[in-house]
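Here the complex is missing a single protein chain, while all its other protein chains stay put.
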Amino acid sequence: MLGLFKKKDRRLGSSSKRQYDIPLNKNDGADFLVLLIALMTFLAVLAMSGSFALSSMTKRWSSGLENKLTIEIPAEKSDGSLRSSEQIKGFTDKVLKSLEGNPGIKSAVMLEKDDIQELISPWLGDDMVLDDIPLPGLVSVELHVSTPEVLTGLAKDMALINDNIRIDTHETWLLSLLRVTGALQYSASFITLIIALTTIIAVAGGVRARMAIHREDVELLHLMGASDGYITKQFQRHALILAIKGALAGTIAGIIILLIINGVSGDAEGGMLPDMNLNAVHIVALIALPGFACLIAALASRFTVLRVLSAMP
Amino acid sequence: MLGLFKKKDRRLGSSSKRQYDIPLNKNDGADFLVLLIALMTFLAVLAMSGSFALSSMTKRWSSGLENKLTIEIPAEKSDGSLRSSEQIKGFTDKVLKSLEGNPGIKSAVMLEKDDIQELISPWLGDDMVLDDIPLPGLVSVELHVSTPEVLTGLAKDMALINDNIRIDTHETWLLSLLRVTGALQYSASFITLIIALTTIIAVAGGVRARMAIHREDVELLHLMGASDGYITKQFQRHALILAIKGALAGTIAGIIILLIINGVSGDAEGGMLPDMNLNAVHIVALIALPGFACLIAALASRFTVLRVLSAMP
Amino acid sequence: MIRFEHVGLRYGVGPEVLSDIDFTLEPGSFHFLTGPSGAGKTSLMRLMYLGRKPTRGLITMFGKSINQMEREQLASIRQRIGVVFQEFRLLPHLSAFDNVALPLRIIGRPEKEVQNNVDELLEWVGLGDYKRALPPTLSGGQQQRVAIARAVIARPKLLLADEPTGNLDDEIGVRLMNLFDQLNRMGTTIVVATHSQHIMDQFGHPRLALSEGGLKVEEKKHWIQKKIEGVF
Partner (left out) sequence: MIRFEHVGLRYGVGPEVLSDIDFTLEPGSFHFLTGPSGAGKTSLMRLMYLGRKPTRGLITMFGKSINQMEREQLASIRQRIGVVFQEFRLLPHLSAFDNVALPLRIIGRPEKEVQNNVDELLEWVGLGDYKRALPPTLSGGQQQRVAIARAVIARPKLLLADEPTGNLDDEIGVRLMNLFDQLNRMGTTIVVATHSQHIMDQFGHPRLALSEGGLKVEEKKHWIQKKIEGVF
């Protein structure tokens, strides 16, 4: 993969007759640095897109499925006796009032008999007459976001009204799933951060190691009266070329892997990539990533060389 | 983090009076190699445990929630007219018979009136009498595994009996979710593999780079009559110490991060770690990982040195 | 040109390698620097080419104290000094040609001038066939000649040569000493560190004699006197 760039580099090198006094373009360890940067970029691309994919998955789930819940005032009390429809209506009103004051609630609608009939018609058929059946009070609630906090708050409010009131979140287990994906997403961002940090350390370390090999050459140039800029420029340029190679290779490899994964997860409705591809912010971030790696490499080399030089009289 | 191991290493070094002729224990680039191995191990630990966690999540979901579905023979035909309870019974029997011959089905039970009553009691109360209501035929089915293939097969079978029969998988969308996590898990294993490969390349590259620095020293020892084993041993031992440091640091860091993530995802029922901790195979794999990194480092150094030596007369 | 006043140098926490060095080199002078192995010849040169700062004392070069100079000024002073290092210090990945061309390129001379000057000088030191050779493929004496060529290519105001003929046979050694003499006549101040009694005798320049950290300047007349005394 790295071989791809060799020819181009040679062409770059011949634009001026003589590029380096320090034999940086000789391959003692340069490939290694390229590989390192490629690897870091690759992993960062994967971690980042994983984070993005999780983010949009979480968003869709919590918006599509989760923001609705039903509050039920059962037709019978906990002791088994039936409530009158007036009692139920009273509770329902209280519940509605409490929900009105809650900023996390988008809408709350009491289900009328017709709605309930529709709800149970698959089992009982459309023609059933519900008049003489004691119906529970049902309130359909839509939330802005369903986070654990909102739900716990809601449960508390309801308990204040009557501890017999039940909250049905349709998919209670989905909540914990969301918590997991939230943690995963958090981890993915965290891993991206760690990768960025280690890239800095690793690239700086790699540059420093190469610098150590060439320390004597740098000192010699310094002793011959070469200015700090003259010397730094060579290292920086070199590091930049290596970083560009590595970052491009890593990004391309990462994108290929993403496409493959996308192909495998295939036409699953919950696929990862379709969402990611659409988001401009994410695309910009993915493009910025190799640029960032290059910046790190250039700066690391610059400061490493300057620090070595500043120790010379 | 790496500092932790310095003292120990020095102690190791003093077990014999003089360890290296080649100044490998001097720090020109060694820290860098340690960091690299630590990083690789760290990422591998994360990728591996991610893969494990996904695996057990997927398993639990598909077993706990997914293997049950309900087949419904509606009380009314598609044209709106009601079916007699005999007709419904007939269809139900056909369905049961078809299910018996299906190897993917664990159990199939026709729901009797009592079951249905229980099912709708939250809405209608326990005292309702269902005798004069036309009830749909309901068959509760439990599958061995619910894969898309099994479900499609089932749907075909039902359509053969009557195209009015509905299959209710409770959570159809969960299927696509499972497909996504399957892809994720596949990716995680894939990433682990890539990390292992790049570790090999990177460690070999790192060793080779250090080797290049010491090439002249190696040649000198060779010229003085040192045997290949004498020289190789020094490099291998050195690489091994570096790798042990790095691999330990990486594994520990990885486990710390996992514990943190576990803490964040907290007491969520769908937490990642609780499941992972229990599986002995996974624990062995996680312990084998740093060992593997060390092995790679030792072998890479051995073969790099041997190759350099074999080029000398 | 160069004035040392009470200059002392120690490496790290070691003993003082040079102590209380006092001397003045006039522009256009030519001195041998001599003394037993380990006396501090290379160390003294290191101070003169600004490779180290003295641990005490005052060094004045080109009429200005080096303590008062800015970093850029130091660089421009270094550009006017040519150095033949005892261990050559060629850049191993640059060809003989590029090694010799380096000082000209650092001061930004046009490439055409570089080509001509370097080609001519390499011919002159007998390395016309080795322009593209890398230093590790050159013999010891060939490397030393590259190092000498690199030191003189930019016509430095000050030339410091540390044991410049140690790896050369007498014929080519004398030839290069003559080159130094020629540069000296054109105004370059020269200091040559050497062990070779033979060379010092052949070229009768005044000597800076180092021993036990101290420096003694022996003017021409002085050591001729000593030599005559020794003979009789």
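Per-chain residue numbering starts at 1, and chain names A, B and C are given in the order in which the chains are listed.
The definition used in the following text is that contacts are C-beta pairs under 8 Å (C-beta built on N, C-alpha and C of every residue); 3 or more make two chains touch, one makes a residue touch a chain.
Not measured: the values here are computed from a predicted model.
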Chains still shown that are in contact with the chain withheld from the display: B, C
Residue in contact with the excluded chain [from C:79, C:142 or C:188]: C:142
Per the touch definition above, residue among B:75, B:154, B:221 or B:239 touching the missing chain: B:221
Residues from chain B at the interface with the omitted partner, ascending: 17-18, 21-23, 26, 216-217, 220-228, 230, 313
Touch residues of chain C, complete complex, unshown partner: 11, 36-38, 40-42, 86-87, 137-142, 145, 162-163, 166-173, 195, 197-198
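FYI, only the chains that are shown with their structure count from here on.
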Joint neighbours of chain C and chain A, given as chain labels: none
Chain whose Cα centroid lies at the greatest distance from that of chain B: C
Distance between chain centroids, defined by C-alpha means - chain B, chain C (Å): 68
